[in-house]
Every structure is written in structure tokens, then in C-alpha cells.
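The complex is shown incomplete by one protein chain, all other protein chains being positioned as in the whole.
Think of it as A, B and C in the order they're written, each chain with its own count starting at 1.
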Amino acid sequence: MGRRLFKELERVYGFDEVAIVPGQVTINPELTSTKMTIGDRSFEIPVLASAMDGAVSPHFASLMYEMGGLGVLNAEGLYTRYEDPYSVLEEIVSTPQEDVTQFLQKVYSEPIREELIGQRVQEIRASGATCAVSFTPQNTKRMSPMAVEAGADIVFVQSTVTTARHMSRSYRGLVFSELVKALKVPVVVGNCVTYDVATELMETGIDGVLVGVGPGAACTTREVVGVGVPQVSATLECAAAREDYFRRTGRYVNIITDGGFRTGGDICKAIVSGADAVMLGTPFAQADEAPGHGFNWGMANPHPELPRGTRIKVGTKGSLKQILYGPTSRTDGTQNFMGALRVAMGMCGAYTIRDLHKAEMVIAPAIKTEGKYFQFAGGG
Amino acid sequence: MGRRLFKELERVYGFDEVAIVPGQVTINPELTSTKMTIGDRSFEIPVLASAMDGAVSPHFASLMYEMGGLGVLNAEGLYTRYEDPYSVLEEIVSTPQEDVTQFLQKVYSEPIREELIGQRVQEIRASGATCAVSFTPQNTKRMSPMAVEAGADIVFVQSTVTTARHMSRSYRGLVFSELVKALKVPVVVGNCVTYDVATELMETGIDGVLVGVGPGAACTTREVVGVGVPQVSATLECAAAREDYFRRTGRYVNIITDGGFRTGGDICKAIVSGADAVMLGTPFAQADEAPGHGFNWGMANPHPELPRGTRIKVGTKGSLKQILYGPTSRTDGTQNFMGALRVAMGMCGAYTIRDLHKAEMVIAPAIKTEGKYFQFAGGG
Amino acid sequence: MGRRLFKELERVYGFDEVAIVPGQVTINPELTSTKMTIGDRSFEIPVLASAMDGAVSPHFASLMYEMGGLGVLNAEGLYTRYEDPYSVLEEIVSTPQEDVTQFLQKVYSEPIREELIGQRVQEIRASGATCAVSFTPQNTKRMSPMAVEAGADIVFVQSTVTTARHMSRSYRGLVFSELVKALKVPVVVGNCVTYDVATELMETGIDGVLVGVGPGAACTTREVVGVGVPQVSATLECAAAREDYFRRTGRYVNIITDGGFRTGGDICKAIVSGADAVMLGTPFAQADEAPGHGFNWGMANPHPELPRGTRIKVGTKGSLKQILYGPTSRTDGTQNFMGALRVAMGMCGAYTIRDLHKAEMVIAPAIKTEGKYFQFAGGG
Partner (left out) sequence: MGRRLFKELERVYGFDEVAIVPGQVTINPELTSTKMTIGDRSFEIPVLASAMDGAVSPHFASLMYEMGGLGVLNAEGLYTRYEDPYSVLEEIVSTPQEDVTQFLQKVYSEPIREELIGQRVQEIRASGATCAVSFTPQNTKRMSPMAVEAGADIVFVQSTVTTARHMSRSYRGLVFSELVKALKVPVVVGNCVTYDVATELMETGIDGVLVGVGPGAACTTREVVGVGVPQVSATLECAAAREDYFRRTGRYVNIITDGGFRTGGDICKAIVSGADAVMLGTPFAQADEAPGHGFNWGMANPHPELPRGTRIKVGTKGSLKQILYGPTSRTDGTQNFMGALRVAMGMCGAYTIRDLHKAEMVIAPAIKTEGKYFQFAGGG
């Protein structure tokens, strides 16, 4: 006798709504390994910095590599539009809030200078770092070979929503299987949130899938356009696609959860949801070394017709090293991400990231209570 | 061993509790069409402006048509009670908040002057616009023919809750099948929220069903009377009725979701829920050209015995054109509704409104978090 | 593979979490009847005022009857402990908040003067009103006959939690079947919240069951003791017991939902949940004529060892008549309760309270949104 409905809706979940359950066995954190690989490249930690102009400059990308992770450079941002992007960054930072969306719209209407792509890649490579650059689907075919030729090790292809089959009047849809063959370096593509799209993308031969569309309720894509899936459910679904694809083909493709992270706890939850790595923007824009000087903005903000989001003062919270490894006297989960990850791995008895995939998770919404709780924690 | 209950309750959902899932294929927004038809009339966009005195004047109705949509004139409001409604509007606007409910009660106790109905219709028609007027059920039989005779193209019959069978002591219940035959123009009726009522209404031969009773929790009908169904579930149910009726009869009747919209995202969600069009009041009352000068009020507010709601200062947020089409530097989803709709259609691979009906939607409550999320969105 | 648990928990609901669905047929509000009976007494409206000293004095009880409802006098409160309760009321009102719990503890430690019970009953009867008085279980056997002898028409027996079988060292458990036979007037007993207790109570021969234990989350019984069931679920369960008992025995026993009401919408929801009547405290303590002069407190507050709740400044919001029948220019649902009830009955096509029991209700949590919604409501 239930209500007759046009379609069924399923409940999905975000970071704030879940919690990890400790394991049957515990291990000491120093016994854990957080290693990750993308294609033939390996990294000490499963952490990427997002291709956002306020977070990753060529210098910051080098620093991320030094710290064990990977910083991805936006190859269509300020660094490839301006010979001297740093003075533009300073202008962005000093523009009053009420004028900033318009100013960003103007600054990003400057054309991409193709010679700067190779130049930025070389800057990163010069430091000895593995170099990753990010393109949008419409420019990938033409521009990504320039980056690879200059030495780029990994190519990211990213738009808000990416599928293996995009229809466009102005450019012929990018064929990822051809791209993979042409470039001969690992290719990571996103963003997507569903089993079917993740599967189709993996079938093109790419090496990593970025997961995340409008993950937060505050996210502008979800607010403005109504589209989005919270990260825990999106990751659970794409990780299921990876497992099935792996069983079927024997090829293991990384699932990288991108965006919506606030604390070390969120990173742990993404991995328990099935992520092989995580990609963060704002937490790295808050590093002392970030090019945004305590500000951050997305590429959807300067969109000429449908700007989403805005420049936000995120502040600076400490050095990149502190953010990733501590030590810290902050107790809110926004520093020492890797310490948190190792403690969680210990509590779940996980020696590796792949082991942590087996941990149990429950739905436990973060209801705010006035009272605080103090927990005795001697053995962790 | 469960609890024994007097009746079962099912969970229903509103805009803030759902999110749209991107599709398996994506398309470029410029490939999409947002066309809609009501009876034999067609429109560029599936958007109606509500028959509220603070939103739609004869002039505003003409403007809406120019923009591709349809503004519905309240044929029982100030425009048909006063020769010069504009000075009354100004008085309403300048009345202090504490006296305004009483003032509205007085102003709306003035009788409807029937000769003004035709006059207002002609004002709208004179601009070349398709003209739609709205009546309450008790006055429809007597007054709607006057409007049609003067040139009205579409007649709306609206009350808070409308069924095909209303019992009254003071007037004989309106028989919609007779009305449809008599008027010979498309008739749109509402509001309703259930499968059964929508079905019965469609069976009378009408051309559109308005969906929405007390959709928001803040809605006064729900607060004061306890009656209401959030818009996503109401639309899902009435759209199921449309599909079943269409399968059975071959006649396609529009489902128009009316009320509760705040952002472009909400409009997209209503259509994914099955709406063929949406009807908005407050967002249009916020247009520079709206007759309410930044104020809005409902017809339930001046109710002599059970006033609900009140006059609210909604502010003016931009021109009607900006609200519908941008460009905008606002990033909160309250401008460029059609841009948002096209982007959502692109993300879901929908060429038409009917295609967007096939998109998937999930339950993902909008939990407020302090942290903001920045998303890279180059390709959208 | 689910979690193994010590016991299963079911989800229950309160007023703020549900909404009424309009019916298949609508009727004009003036066609509805709100009549209610308790035993052989009948009333124009299904509304009782709670036996709280700040709400119901003998004078207020008379006034409630005049208005069509029933005010219940607390026969163990100030009116039977003090010859002149009105000066004590004034002292309570003028005591500073920080001292008031202690002051109430002192004031209520004064013994009940049995001769005052009959005197208060006679005051109420002298006005021509039906007289109802309330006792706690431990005093009922001794004191209620005095009230009946003096002319009381209905006896209420109330404690926070009442069952048909209470174990005590200090007094022999009250046997309701004996009480009913002895008193020869209708007896109403509460409070309870479950099918089984409501059934056992009805089987003793009583005429009404009061439903409600710690209904609000803010309720002190629930806060302090952890015990409570929200009113919608409690009513749904006790109403199911009434239906089953009625089918089995042919005797119809009233279910009266007691407490937790804020608006007219809440009253409508209680009745749709299966209540035959509702009992309100605070909304009547807010009447101009209430003895508490804008303050209210419960009998659990002066509890000598475990005080719960406190004196609260509830303010005065209008005359009793306005609260029940309007007219009003308040639009928040706190006035014209009966107007709201009749409008809801009209929207659900219910001619009688018993008809309104058949309306549908859904779970639709009251999520606060910033935007307001204006609804066109001409026909209601």
C-alpha cells in the first residue's frame, strides 16, 4: 500500500555521517606502510594535492614530492597563462571580496600560452620530482603531448563531471583509449561518482579514476546545479567497480577520492570506503608554502556564465610538513594527517592501505552536542 | 514483535534532502533544449511565475513571455479589485511590519470588479504575450469565461488544496470536466500532492496539474494547519500518476511543481523528480521589475480568520533576465536558473526535459559543515 | 552478516517530524464538527486544559467550559493547599529565577487541606461548568470521593508514568476497576505511551487514557531520566490499542494526547495519529486569563529530591477566545487552534474527528531553511 513514485531514491553518505569501527586485531602504528603507486610511479603516502592555483605552484609540486606525495599542476591556470603568475596571485589576494569573482573572470579569460606548459613541467622536473599536470577534456588532446614531451610523468584529465562518452558540438569528444596509447605515461581521469562511469573509464585503459562531484552540501555544484554525491557513497561505488574490473581483467586501477576533506579522520574514512589515495585542495592551500597566501578558489568560480563558489580566505595553518606529519599541538584533526592515518591503521589492524580497505564502517551522524568528551588513550 | 501502530507513516523528501547523480554520458550544455508546452501553447523554458500580487503584474506577465516563460496573473488580487493597484502596492510596501497583516486583510476585503478582469487580460495580450490568469475554485465558473472572452489563453484554477470533488455548502462544487468543455482553452488545476488526486484531476480532461501543498517546513500551511508534503516526494508521486495516465490514455498532462524553490539546483531536482515545468513566486518577486518592490505575500496571509504567512521583505536581486539567464557574479544559485538547468542537463546527458526525467537522484541531506569545498571544474 | 545486538530499537516520531497529507476529497471548513464526548459528557471541541497550577484555576476551568472545552483542576496543587492561592501565585511569579525551584519546593510541601477540594469543585460547578479534577494515584482512593461528593463530574488520575499495576511499599496500589465502580463518574487515567499499558488500563473500565511521557526532547523527564516517547508514535500505538479494544468489546475509550503541543498544526497531527482529544498546558498558561500571569511550571519541578523542569516565563499571547477561535493577526500557528483544526479537516475531507483519524500522514522532518515560501491559498 506504499506511495507510488516516479523513481526510487537511495540514501547516500558523506564523511560526517560515518565512523570507522576498530578491528579484531590491533597493531602498532610504526608497523604500517602507507605506500601507493600510480602506473609505474610509487609514492610514500597516498596523498595528492589538487590542481588548484591557490594550492599547487611548480614549487609546491616539488615540495609535495619531497614529502612523499604528489602535487598536480593545473596546466590551464595562471601558471600557463602568465609569464609571471606570482604578481597575478598577489593581485587576486588583495582584491576586495565583492569584486573578486569579476576579477577572477577577467584574469582567467587570458589565453593559455602553450610554451609555458613545457616550461612549468621542466621547473618541476628540475627539482627531481615526479611531475603531474592536469588538463580539461577539451584541451587534453592538443596540449597534453606538449607536457609529456617536456617531461611530465603523469597526465590528469579533469572536469566537474567526466564520462567516457561526452557529446559536444564544438570539439570531438576525447577518446581516452587513444589518448592512453598516444601519451605512453599514466593517465588519471575524473571526476565521476558511479559504478558504471568508473567501469567505462577503466575499460579505456587509464591508470586512475578521480571520484567526487559536489561532495559537500556546501559545494557550489550541488547548490547551484543540484548535482552531487557525498564522498563516502561515491567512493564505495567506484571502489566496487575497481574490484569487479580487477577480478575480470587482473588490472588494478587506482580510485582517488578528490575533495570534501576537512580532517585526518576524513582521509581515513575515504580509504576505508575503498580509495587507494586521496586528493586535497583546501588543506594544502592552508600550508605556509602554498601560492594562494591563505586564499583558495576553484576553476568553477571564474566561469564566465555560471560562476560557482568564490575566493575563500582559508588562512595559513602551518608548514606542509606539519600538515602531513606533525608534530602539532593542534588537536582538531587538521594537522599530522599521516599520523592520523597510521593510528587508524593500527586500530584496524591494517599493515597496508589495501588492508585498511577491509575495515568496517558504520553510519553514525555527527550530531553536535554541547558537552565534550574526554577519552583516556594511553595505548594508542 | 514490532510496535503495533494505528497507521503506517512513509518517509518523504524535500529539495534540501536530495541530489542529482551525473549520467553515464555527458553532453555540452549548448546541445540541450528546455522547451515546454501547455496544451497547444509552447514556451522556450519550463518556468512559470506564480499568480502572486507581489510577483506578477500585467507588465511582468508580458516580460516573462518575452523571456520565454509564462507569468500567471492572479485574477482575484489587487489588479482586479482596484482600478489603480499600483498605489495600493505602494501602501502595502510602506506599511510597518506589525500592522501589515491587518492592512492586507482590509485591502483584500475590497470586492473583485469583474470589468477589470477583461481589462487586465487585454493589457497582457496587447504586448503580444500568451496570457494566463488564475482563479479560485469558488469563482472560476462565473469569472473565468469573462477572462477567456477577453482573450486569455490559459486558465489556472488554484487553491491551497484542490481535489476533483470538493464539498461546500455555499457554492456547488466546480465540475472540471464541464469547465474544460465550456472554456475551450487549456486549463491547469492545483494544488495537489498525491497520486490519486492527480489522477482524478487528469481524468477530468485538464491540461496541467500544479503540485505543492505546504512544501517547506517553514511554510505556514504546514506550521499552522499541519498539512503538507515536501516537493520532491509530491512531484515523484504526481509524476507517477502522469506516466500511468499517459500509458492508459495516450494523453500527456503536464506536472508543474509549484513553490518551495530557492536555487537553480532546486529547479533541476524538481524536473528530475518528474516535473514538466516549475512555478516560482519569491525568486521572481526579487526581480527588479516585480510589482512588489522587494516584498512578497501570499493569498493565505490576508485570510480573515486564519491568516498564514506574512509580508516578507525579499529584496531585489537583479533583473528578470539575470535571474533567468545571467550573466551573474552571484555564486549562491539564485541567478542564471536556465544556465544551471542546462549545466545539469549536460551532466546528466539529457537533451530534453523529458530526458532529464530519466536521471538518477539520491537522498543526501544538506548537512551544514563549517569547512568549504573548492572544486576544480574546467570542463563543465 | 549484520551486527549482533542485545536488543532491537525501533524509530519513533514526534510532531516536528510528520506532516498530514491532504485527502482525496475536500470539504468546506464550516461543514465540519469538532464534537467530543467523555463518558456521558459532551463538548464542542476536543481540547482539554492541563491540571497545572499556572494554567487552570477554578475560574479558568469555568471559562474553558464556556468556550466548549474542558479545564482540569489539579486537586493536589496550590488551590487545595492554600485558602488564598492567588497571593501564593503572585509570590511565585515575583521570585527571582535562581531561587524559584527551592521556593516551589517549599510552597508545595504545605499539606493538602481536604476541605478545600470540595470547595474548589463547588466554585467550578457554581458557574454551570462541567467540573473535572485531577489526583495522583497515591491520593486518589482517599480524596477523589470527596471531590465527587462535592459535585465533580469527571475524575482524572495522573502521574508521569501510570500502569494498571503499580508496586509500592508505602501504599497499596490503586485498583482502577474498584475506583471506577466506587466513583460512578467518568475516570480518565494516565500517562502512558504503549499498546499494552493502554490496553490494560482500558480493561479496568476507565473512560479515557492520557498519552504522553517525556514527549519533547527538551522535556525534563527525558533529559533527566532518559525515559520518553515522542507524541506521534505514542498516540499511534495507544490508538491502535483503542481500536483493538473497541473491536473486541464494543466499548470506545477516548485517547487523549497530553503535552508537547506548540501550534495548531500539532493538534491536527495528534488527531490524525488517532487522538480523540488533546490536552494542552503551556498554550493555555499563555492566555490573558491564566492564573500564572505568564509563567508556568510542572508538578515535577518542586519534587523534593529529583526536581525536573523549572518555572518558565511563557508570556501572555492573547485571550483564551483568541487562542481557541481567533480572530488573529498572528501567523505562527499559536492562535485560532480551532480554525486550524477545521481547515485541516476540510483539506482532508473529514466531517468529524473520527473521520480525521482516517487521514494519511507522512514522515517529513522540519528542516530549517533560510528561504521562506509564500503560498497562494485562495480556496482554503
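Just so it is clear, contacts are C-beta pairs under 8 Å (C-beta built on N, C-alpha and C of every residue); 3 or more make two chains touch, one makes a residue touch a chain.
Predicted, not measured: the structure shown is a model, and the values here were computed from it.
Engineer: By the document's own contact criterion, which visible chains does the hidden chain reach in the full complex?
Structural biologist: Those shown chains that the absent chain touches are A, C.
Engineer: Based on the whole complex, identify which of C:N28, C:T101, C:T235 or C:Q335 touches the chain you can't see.
Structural biologist: Touches the omitted chain: C:T101.
Engineer: With the missing chain put back, one of C:P85, C:P215, C:P291 or C:G349 would touch it. Which one?
Structural biologist: C:P215
Engineer: For the chain left off this view, which of C:T34, C:S57 or C:N74 is in contact with it?
Structural biologist: Of all options in C:T34, C:S57 or C:N74, contact with the hidden chain holds for C:N74.
Engineer: Among A:S233, A:N254, A:T282 or A:N296, which one touches the chain that has been omitted from the display?
Structural biologist: Spelled out, the listed residue whose C-beta touches the missing chain is A:S233.
Engineer: Kindly note down the residues of chain A that lie in touch with the hidden chain.
Structural biologist: Per the touch rule, chain A residues meeting the hidden chain are 8, 10, 12-13, 18-28, 30-31, 194-195, 232-233, 235-237, 239-241, 243-244, 263-269, 272-274, 326-333, 336, 339-340, 343-344, 347-349, 357, 360-369, 371-380.
Engineer: What residues on chain C make contact with the chain left out of this view?
Structural biologist: 1-7, 9-14, 16-17, 50-52, 74, 76, 101-102, 105, 134-138, 158-163, 165-170, 192-194, 196-197, 200, 212-230, 233, 259-260, 262, 281-282, 285, 296-301, 303-310, 312, 314, 365-366
The rule we apply is simple: only the chains that are shown with their structure count from here on.
Engineer: Using mean C-alpha positions as chain centres, tell me how far chain B is from chain C in Å, no decimals.
Structural biologist: A distance of 39 Å separates the two centres.
Engineer: Which residues belonging to chain C are in contact with no fewer than two other chains?
Structural biologist: Correct list: empty.
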